[in-house]
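The following block contains the structure, expressed as structure tokens.
A single protein chain has been removed from this complex, and every other one stays in its place.
Take a look at chain A:
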Amino acid sequence: MSQTTTDSPVRRQRAQLKVRTLRTDRWWLAPALTFVALASFIVYGFWAIFDSSYFVEPYVAPFSSPCLATSCPEGARFLGFAPFGDWFTLPPGILILGLPAGFRLTCYYYRKSYYRSFWLSPPACAVSEPHKKYSGETRFPLIIQNIHRYFFYGAIVIGAVLSYDAVIAFRNHEGEWGHMGLGTLILVVNAVLIVLYTLSCHSCRHITAGRLNHFSRHPLRYKAWTWVSKLNAKHQQLAWVSMFSVMIADLYVRLVAKGVITDLQFF
């Protein structure tokens, strides 16, 4: 073996391993499952947006709520409000799709998951990515990820609307209060999970008090920050369960609306 010095070119080289990774575990499994789950969500979302069975008294499918067009049935309109007139002929879900979709697309957790599973950058830790160049989030289009907090503000509105939908679901098909069906339960669970996911957001954590350097001068904001931080530690889990809950809730309402299943009434 020849002697090298600090100046020799070979000393400036990394280990010349010819393989992409030496990992022996099933590192590909997590990105593969993530890819399947996220792709399924996207496919379902596209179908749901163009599906017209989004309302059955007293339930509104989450993917189409708030329903803001005059084409929405009377009971489906959010607080009776329909600012988009007859001229808007597209499915009403398109009007609000951007907020929840943008929130999840720019979410710090989802970014990790789709950078790994869709863009393979990297597919897993210590596994080489296939791209020759990398500029991360330093330039267009990925620099847009920095507007995540604005989608967070929008997601708060969506969380409030879904909570309202869950409350009005405590009515029967005739609109009388004090009733509950399986759909009510599903919409309540979904609203809780969506709100928890929204509040566990990293931008929310920053806005509550993360941007401060003197927590002791802001005890209430610090208290809020500790609470959001606890939720934030579960952001990944909340991202997944809320994604599945919104899909299940949406599908349930549509199946009831289509008459495929009958809503189970508790009281």
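Before moving on, here are some points about what is shown:
One rule holds in what follows: contacts are C-beta pairs under 8 Å (C-beta built on N, C-alpha and C of every residue); 3 or more make two chains touch, one makes a residue touch a chain; residues count from 1.
Rule of thumb we're sticking to: contacts and distances are computed from a predicted model.
Comparing "Succinate dehydrogenase / fumarate reductase iron-sulfur subunit", "DNA polymerase-3 subunit delta", "Phosphoribosylformylglycinamidine synthase subunit PurS" or "Recombination protein RecR" against the UniProt entry of the hidden chain yields the protein name "Succinate dehydrogenase / fumarate reductase iron-sulfur subunit". Within the whole complex, the absent chain has one touching residue among A:Ser40, A:Ser135 or A:Thr262, and that is A:Ser135. By the touch rule set out above, chain A reaches the unshown chain at residues 1-4, 8-17, 21-25, 108, 111-112, 115-116, 121-122, 125-129, 131, 133-138, 142-143, 146-149, 202-203, 205-206, 210-218, 222, 232-233.
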